[in-house]
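Scroll down for the structure; my scribbles are underneath it.
A protein chain is absent from this complex, but the other protein chains hold their places.
Chains: A, B and C, in written order; residue numbering restarts at 1 for each.
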Amino acid sequence: MLGELPYFAVVALAAIGLYIVVMKRNLIKIAMGITLIEAGANLFLITLAYNGGDRLSAPVFTSQIMRLGEGSSYSLPTPHALTLTSIVIGVATTALLLAFIMQVYRKFRISEADELRRLRG
Amino acid sequence: MSGDLIDNLPAVIVAIPLLFAFATPLIGKLSVKLSRLWALLGVVVTTALMYILGWEVLSGDAVVKSYVFGAGGDGLPLIGDNPARIAFSVDGMSAFMGLIMATVAFGAVIYSFSFVRKYSGNDKFFTLLLLMLAANFGMVFTGDLFNLFVWFEISSVAVCGLTAFRSNRGEAFEAAAKYLIYSTVAGLVFLFAIGLLYGQYGHLNINYLAGAIGGQEEMMMVDKIALGLMVTVFALKAGAVPIHMATPDAYSEAPAPITAMFVTASQAGLYAVFRVSFTLYGGNLDITGNLIHIAGWVLIILGILSMFVGVTMALVQKDIKRLMAYHAISQTGYMLLGVGVGLTVLGTGKFDEFGRTAMTGGIFHIFNHALYKGLLFLTAGALIYKAGTRDLNRMGGLGRDMKFTAIFFIIGALAISGIPPMNGFSSKLLIYESVFSFNPVIGAIAMLVSLLTLASFVKVFYAAFMGPRAKGMARGEVPTTMLLGMAVLAGMILVFTFAPALVVRTLVDPAVNALAGSTGRTDASLTLLTGQGYWNAIVFGGAMVLAVIITLMVRMLGNKGTTAKGEGKKPYLFGNSTEIDGRPIVIPGSNVYWGFTKALERYYRPVEKFHSGIVNEYVFWFVSTLGVVILAMVVL
Amino acid sequence: MKLTKSFDKSLWVFHVNSASCNGCDIEIVAVLTPRYDVERFGIKLVGTPRHADVLLVTGPVNRQMADRVRRIYEQTPGPKAVLVIGNCGGSSGVYYDSYCIEGPFDEFIKKVDPDAIVVFVPGCPPRPEAIIMGVVEAWKALETLRGEA
Partner (left out) sequence: MRPMSPVVRTITKLSFGAIFLFGAYIILHGHLTPGGGFQGGAIIATVFALVLVAFGRDRWNKKLLSTIESSGLLAFIGLGFLGLTTGYFFYNFIAGTDSPLFGKVIEQVSGYEHANSASLLTGGTVPLMNLFVGFEVLAALTLIVVVLGLFAFKGKEGD
């Protein structure tokens, strides 16, 4: 049960994020909701790095690790790389989104999604 | 060295636009003009390399060029059972998509050359354009699921940046923000799907993953959910209907050359749908057959919705680019339909009967669509460039000055409407006939949609090119490089119009084989066999020329003295004058199909409400579609 | 001016009401009723002068309508004939010398097209038989033009 705690956290983060994106009208809040979903996705990926050993260490492949003995290993390195990459992408998209929201505000003085509907139909 | 270069091409083709993109701002600091030339050079080099790679891959049988990062080309090194490096692999389908992207980008960059001259920030424009090109190539070349996600996001960022290029328009920022929210949520959902598959199988490489999925006793719940997630996400990127709403916004607000490339970016999403459902899940049809047949039905339903809703929404638009954006969605429906039918019958006897034809049609349509839609968006850009407005009601009489643009527009409009003998007809014929064998009703819908497409392009042609000159239209033709960009695409359309079977043989068949795991190509002839009949554009073209000659001869037999003069040439308005205060009366474009839309009001009212413009609702529809698709995958 | 073969088949008629009192119009409707059923000869009323061979003009041409009638006449593809129904069109009838009248039809049409073929059907209103007779006369006039009858 306790081992699955991260997954519950993932579901909670993603669900809260989606709730915000779907229900909240403020554009900044939508950006925050997206960041929350992203946090959920990153947590999910990093949780996958756990590969069941007792004494896990950071995924740095040193000869030291091999000497620690049976049952010890480093966690899977790939999910770390994935998470990192998705964080980088997240930074880029969030920055871009915030820039757009700011520009929209400067042009129209609108910060609510249900008022920002010039393009419709 | 040259042999080495070809081995490295899959990565180099992605990297060269990146190299040029990163250098463009530096060069732009020295001279903006130089940065334009530099970007042009970058696209030319990339296109040339892409043609070399395409030749390598498509000329052989089932050639796969792969490149593994940093590994000196000896395949994927393994750590334990897991492939340890990122691989790019280019098979028939990837090369096919890459060729399309390179060609459209080439046309777009030539067009941009003078198009962007009147704006500031040219270097940033070209940086993002090259970045977008690289991201498109990356999406279709990658052999790694996570890498696909990375390119997906880079593509989104580049596209949104370019959508907001006209920073004097607030709407551009609105469209960019909506598209970014939409595609970021989708991208994160895709990330969850990757996580599910990685957690289950420990692979990210598509081929390894396909082996692992096909090697099980029976399908796991995780596989079904992951497929549902991925199909929906990439359908969003491609712009399929219940989840398309931000796409027309972004299409219509982006500058014209970007929209032409945007089409190929969306087609990269389409590619990803096909790649996921065919390659990832089609490894062992005994196990996954049922699931991907359901996925095929999902694609068919999305396709029908896209075709119909796209074209009916296009009919009522008065913004020329938005109209064309909805057409792009409608045409995407054909591709989804064709390939969906192929997917639904994959592995059964019906695949050879008509499924392969349907897939050929769908994939051939990708090719045709990229060309004529690119051309149409470029002509729309030319119209806006001269008219200074995007509103069809305020345009008029542009055909008097823009003869070449009008000709290019007619070529594009005939091709998109599937009028024989244009290239759009060749692919649509394959789709009509095979889909008719699959289900007659769907085939009939596909034809109806073509009719409506023609109707709405008649409206655009009427509103923009015909009639008297409207107020505020600039005189003269657009600059030469813009014409050149359009001419590149129009010329290709004309060439491929008369050699559909050749295109199918050299480009489409390897792509179909790469996806469906089948072999064989059509015969080297100019006649395209559709399974039910055959189609030869040259014979048809000859017959058409003959018909035109006969018509002209019949016309010459007529009475010369009866030609109308003076008022007789003007339209009949119950005897009333056709001018008010010396200005001719013009029926605005948006009133042309007034009766039609009025009669279908009960259809249009909810559908227009559906495109509400509120981004929350868009995301809600995405989540709902996701739920429905996953439910279908899991329950059925 | 030579005639086309289309006149051998049927005459399509476009009705222009140039300030008529509606008397002649009622008679034109009567011509279409089963009793006289003119459509069996292929003579039919059409909705636009673009489709018509014959213009059916009722009423004196007043100033308001003169411009319209002229325009409709020009918009009718040639060869064409004009059938003027009733006394008003023929001789201006009770409106003779009125300030608002552009003259009897033949004088009016001379300004537009000197070669116009005009057939008058007098009567106030003329009987349906007379109208049919007028169409036949118009037909004859047109065929004479071609040099057949």
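Before moving on, here are some points about what is shown:
We adopt the following convention: contacts are C-beta pairs under 8 Å (C-beta built on N, C-alpha and C of every residue); 3 or more make two chains touch, one makes a residue touch a chain.
Quick caveat: nothing in here was measured; it's all calculated off a predicted structure.
The hidden chain, counted over the whole complex, makes contact with A, B. For chain B, the residues in touch with the chain missing from this view are 1, 4-5, 7-8, 11-12, 15, 18-19, 22-23, 25-26, 29, 67, 69-73. By the touch criterion stated above, the residues of chain A touching the omitted chain are 58-63, 66, 80, 84, 88, 91, 95, 98-99, 102-103, 105-106.
The working rule: only the chains that are shown with their structure count from here on.
Set against one another, B-C and A-B show the most C-beta pairs in contact at A-B. Taking the mean Cα position of each chain as its centre, C sits at the greatest distance from chain A. One inter-chain figure worth recording: chain B and chain C are separated by 58 Å, centre to centre, where each centre is the mean of the chain's CA atoms. Distance from the chain A centre to the chain B centre is 31 Å, each centre being the mean of its Cα atoms.
Here chain A touches chain B in the complex through residues 14, 18, 21-25, 27, 30-31, 34, 37-38, 40-41, 44-45, 48, 76, 78-79, 82, 85-86, 89, 92-93, 96-97, 100-101, 103-104, 107-108, 113-114, 116-121, going by the rule given at the top.
Chain C meets chain B in the complex at residues 1-2, 4, 16, 48-50, 67-72, 74-79. Listed in rising order, the residues of chain B touching chain A in the complex are 82, 146, 149-150, 153-154, 156-157, 160-161, 164, 167, 170-171, 173-178, 180-181, 184-185, 187-188, 191-192, 194-195, 198-199, 202, 204, 248-249, 252-253, 313, 316-317, 322, 608, 611-616, 619-620, 623.
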